[in-house]
Every structure is written in structure tokens, then in C-alpha cells.
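The other protein chains are all here in position, but one chain of the complex has been omitted.
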Amino acid sequence: MFKNLELLYFKMALLHLFRRRGRSILISLMIAISLIGLLLMEGMYEGMMLQLTQNSIKTGSGTLVIEDKKLRADPNIKYNIKETQTLASILDKEPLVSSYVLRISQKGLISTAGFSQGVSVSGVDLKEEAKHSEFQNYITSGEYSFGARERGAIIGYRLAKKLKVDIGKKVIVTMQDVNNEVVSVALKVSAIIKTNNIAIDANGLLMDINLLRSLTMLHGATEISVLLKNRDDDLLVKQSLEQKITDSNIAVYSYKELYPSLHESEAFMQTFSQISSAFIFIVATLGIFGVVLVSVLERVREFGIMMAIGTQFRDIVRLIIYESLLITMSGYLLGAVIGGSLLWYFSIYGLDLSGFSDAFSIFGMDSNIKATIKQEYFTSSFLSVLFATIAATIIPIRTLKKRNPIESIQERV
Amino acid sequence: MKTIGLIVLFSIELLAFSANDIIKEVEHNIQSDSGYSKVTMVVATSRGERSMKMESFNRGNEKSFIKILYPKQDSGITFLKIDTTMWQYVPKIEKTIKIPSSMMMQSWMGSDFTNDDMAKESSIVDDYNSAISSEDEKNYILTLIPKEDAPVVWGKIIMTIQKEHFIPLNAVYYDEDGVEKRTLKYSDVKVIGSRHFPSVMTLLPSDKKSNKTVVTMDEMDFDAVIDDSRFTMSALKRYSR
Partner (left out) sequence: MFSTALFVFVSAISDGSHKQIIRSSVEIYPGYMEITNAAFEDDPSFENLIFDVQKAKESLQGIDGVQASSVRFETYALYATSEKSVGGMFCGIEPENEAKISRLKASLVAGEYLNSDDTNALYLGEELAKRLHVKVGDTLSFISTAADYSFAADNLIIKGLFKTKLYEFDNSSAFVNKAYFDTVMKSQNIATHIILSPKDIEQIDATTLLVQQVLSKELEVKNYKETMEDLILAMEVDSVFGYITLGIFFIVIFFVIAIFAFLSVYARIRQIGILRAIGTTPRGVMSMILVEAMILGTISVGIGGAVSAYGAYYFEKNPIELSSMGDLDMEEYMTQYNMVAEITFPTDFNPSNILIQMFIMLLLNIVTVIYPIIMMNRFTPTEAIRYV
């Protein structure tokens, strides 16, 4: 009996919606379209942020970086990691670590016959980096190699432009060794990279780590860059590493400490999209509210009759809620399906904003933005729609109660 | 056929050997293991001319000490170079400052020389492969190509050397693309002992026609007795007065 009654209300709600199909369609369309917009916005924003973060992490220092404690305050390569073997064996055993590489970073001067400027030199092992930072994917010209004699250099595209050098040209790099003596080396440009990581593009030079070792008389590395299987495990792994590393001179940093701005812009973007969604839902609630109010008021007599023949007021409330939920949920479904598939499309093919690519790369972004899809986009928007619907029905129901439907039967309209 | 090949090969070796030999003779003429000199440097730019005098002490290519004598406002400024590191003492502020590597490539006192030119210790023989590209009755023309790994910015240097006493006449510096960047001219040869020494050097950058740097050796002692204490940090201040 109870179930049948429930079904009956459901049918009544459906029938009423059909009778007023114009406004029903409007409401569902409104919800569908705002949902599509929201989903796209959220997916795009997060996709952009993800690209930015991953780019910086991969081509930069990694999710975690291990280095001498004093290096950050006083960037002198005498503060380096000597016991790289010990650290490597610790990292090998860490299950959440996906890859790690040794690097030597040193500031220096790069010159040609006509020009010289500051440069950030990174000594890297290209074979290892291919699995780690994947620099090979960022090459715009030349080969991902330091040549047969390891005397090559891969330089950032902005730096190349400024020095007016191309593949095969010679550059002289001057820097200090571990004893603060000035040393120089001639390198041939073997490739030019564009990573969208401004530090590398404008100032970066990659050279063979062993050549840099013999040049600077440094035997280990200045940093170990670590990538994790899951970026969010950073603090967990950091703690575990800190426990296992006995050398008190060595520190482990997470990317969140190194690039607080990255982490914060993620949070900023999130807050921004949350505020926008809230805005949109408030406006949408207003729309739902209007429809519900009108549909309740125009049926005061109808409800009066229903109550007169024994229907409880809360059943009428239920009827109203059913009605509203039916429209909004159909809108939600439509929006989720269309928005979801659009997101899916953009997550695979990306949205090309290359007209602004210059500006994007300033912020370390790729101009082809790939969206992300998360389940929580759908669940949170579902809850929002649900909430908006219920919030929109409260006032109409209270108004209805005040009007006292039974009395209203006698009203002449 | 074989003999011809052998002769060609042999002659190339002979030539290459003599090119290096020429450079060694040239270096003997202008370098000293323990030298003292008084120098006038005149720097001309599009904005006028400026001259300065200094005295210089050196031990081989590794250590040198320079003191500025003129103009008056700059007198007493001293420089010390040990290997590739340079310090400067400025009496006005009573401080000794290590010149950072970023300043090493900058122009040295407004001249067309760089600090790096001053601080380079390697000799031409170490950094370049040299060959006689042509010769006439009076002069050798040498082409110097940097050795593959030599940390020099030039693409090649063409030197003209007078045969008789191995006196350098000029050197033209080119970048990697073969574009002329600067010319160094030597003149006013003085004979000091066994050396034939060009006492005036003129540096002309190719892209700035109005610029010129002329270095004149007013006094020169190739076998000076110089105390070791001259090449220490404390000398910077001590010999500043």
C-alpha cells in the first residue's frame, strides 16, 4: 500500500511536469547547461594546474629533492652529497618512489665571441633522465644526446635565442669548482629544449654529469631528484626517508616547500572555482525557486481539494519535492552526460589555446590544455543540485502552509 | 704513389711543428717568468679618450699584481690575480673585493679587453692547433684553430709574424661563423736582451669602429726580482700606497 502511494505521488509529479512542460524543460536545461559549464570550467582549471605542477616537478627538482642542508641558503657546490651510494640504496628500497636521478647544479657564465650571460648549469645523465624528467619530449631541435664525446650541451630555447646560437655551435661555460677556482669548458650545442619551465628555457643548460664532475672536482651530486608514484605521498615518503638517512647534513624537501607558489596557485584556483560554482548555484536556486513557487501557488486549490479528501500535508510536501527533484535531476543527468563527454574529449585531445601560448609559457603552462576528469566533480555537483532543489522548495512550502489550502477552496479566482 | 703520400705527410708534420715553434718563439719575445712593467693604456670610445697608467708584476702566467698609478682618483687601486681568481683593493673604501666570475667577462676598465683576457693563464700552444697558412719573404701567416675542447670563444685567429725575429705584427680574431670580431696590432719593437719586444699593442673591435684600446709598455724588465710577498692578499693593501 505504502509503495503504491509513493508511486502514485511519483506519477502525479510526473504528470504535472508534463502539463507544464515548457517551464520544466527550461529548468532542466538551465541546470544541464550550468552543469556543463561548471564541469568544463573545473576540469579545465584543474587540468591546467595539473599540467603546470607536473611540468615544474618533472623538469624541475622532482616531487622530493635530497640535498645538503646548507645549499639552499648558500648555493655553493661545496655543499654537496658525497655518499650518493648510501642514499641510492635507501631510495631503491622505498616502494613509493618511481624514479630518482643524481644531478649537479651550478651557476655559471655562458659566452660566445659576441655575448655572455649567466646560466644555470645542470649536470645530468641523459639515460636516467629519459625515464625521469623525460627531457627528450621537450626537444625542439637537435638530438637528445651529448654527442659521442659527451661534450654536448642542451640549452633552453630562450637562452639560445639570446646567445644567437644554433645546433652545433660552440659555447664556453665558466663556473667555479668546489675550491672556488674558476674553470671553463667548451661545449657544442646538441639540442634546444622548450620545457615551459621558465628557469630552464631562459637560463638552463644541461651537460653530462661526469664531465661536470671532473670539471668541478665534485664526486657525488648536489641534488637527488625523486619522483613518486603518487605525488600526494610526498610527506609520507619524506618522513620515511628522513628516518633512514643518518647523515645529519642531508635534508629532504617536498615540492610543496620548494615551490610554495605552485601549491598555492592550486589552492587559489580551487577556491576560485568553488566560489564561481557557489555563485552559479545560488542563481540557479533562484530559478528553481521561482518555478516551484508559481507551481505551488497556482495549485493551492488543487492541494486544498487533495487535503479535503484526506491527503496529509506532508504528502503534499513530498509531492512538491518529487516534482522539483524530477526536473532538476533530469537536468543534472543531461548536464553530467554532455559535460562529462566534453571533458572526456578535452582530456584526450586537449583545448588548444596556442594563440596565447607566449603568455602561457610565462606561467610554465602548455598552451594545449588537457582537462582532468574526477569522480568528485559529479558527486559534488549532484549534491549541490540536490541541495539547491531542496532549498528552493522550502519557501514555497511554507507559503503554501500559511495560505491554508483547505480554506482556499472557497476562494474565487 | 706511396712515396708522394709519405712526403706530403712528412711535410705537413714539419710545417705543423714549425708553426708551434714560431709561436713558442713569439711567446719567448713577449712573455716573462718574472716580469715588471710600467704601462699606459689609452681607451678611445665614441665618447672620447681616457688614459691610465699602471705598474704590473708577474710570475709566469699564473700570478700577477697590478697597481693603478694614474689618473689620480684611481691611483692606489690594486689587483691580484692568482691562477684564475682575481681580487681588487680600493683604497677609498679600504676594502679588498674578490671579483665574481660574472664580472670576469666584462670589459676591463672600459677597454676592449675583458677581465678574462687578463686572467687567462693558458698559452696559445695549449688551446690552439696552429698551422702556417702562407708565408712570404718577410712574414709568416699563421692560422690558429681552437682545439676541440679548448674553452675559448674564438672560432679562429689569424696571426701575422715577422720572420726575422719572430715579432708578432697583428692578430685577427674571428667568431665561429668566421665573422671578424677584433684585431690586435703590435708595433714599436724594442730590443731588450735577446728579446724583440713590440712595446705597443692596439686592440680594435670590429663592430665598434670608434673604439680603440692602445697599451704602451713604458718600462719593461723581463728578469725582475720580485718578492713572493707581492703575490699575496695582504700585498693588495700594503702596496696600494
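The letters A and B name the chains in turn, as written, and every chain counts its residues from 1.
We take it that a residue touches a chain if its C-beta (ideal position, glycine included) is under 8 Å from a C-beta of that chain, and two chains touch if they have at least 3 such contacts.
Source: prediction; values computed, not measured.
Contact with the undisplayed chain is limited, among B:95, B:147 or B:190, to B:95.
When the full complex is taken into account, the listed residue touching the unshown chain is A:284, out of A:102, A:284 or A:371. The residue from A:12, A:29 or A:406 that touches the chain not shown here is A:29.
By the touch definition given at the top, subunit B reaches the unshown chain through residues 43, 45-48, 50, 52, 68, 71, 73-74, 77, 88, 90, 92-93, 95, 97-98, 100, 102-103, 107, 109-111, 208. Along subunit A, the points of touch with the absent chain fall at residues 22-23, 26-27, 29-30, 33-34, 37-38, 40-41, 44-45, 259-261, 264-265, 267-268, 271, 276, 279-280, 283-284, 286-287, 290-291, 294, 298, 353, 356, 358-360, 362-363.
Criterion: only the chains that are shown with their structure count from here on.
Interface residues of subunit B facing subunit A in the complex, by the touch rule stated above, are 83-85, 101-102, 104-105, 116, 119, 146, 148-155, 173-176, 179, 181. Chain contact summary for the complex, subunit A toward subunit B: residues 108-109, 111-114, 116, 118, 151, 169-170, 172-176, 180-186.
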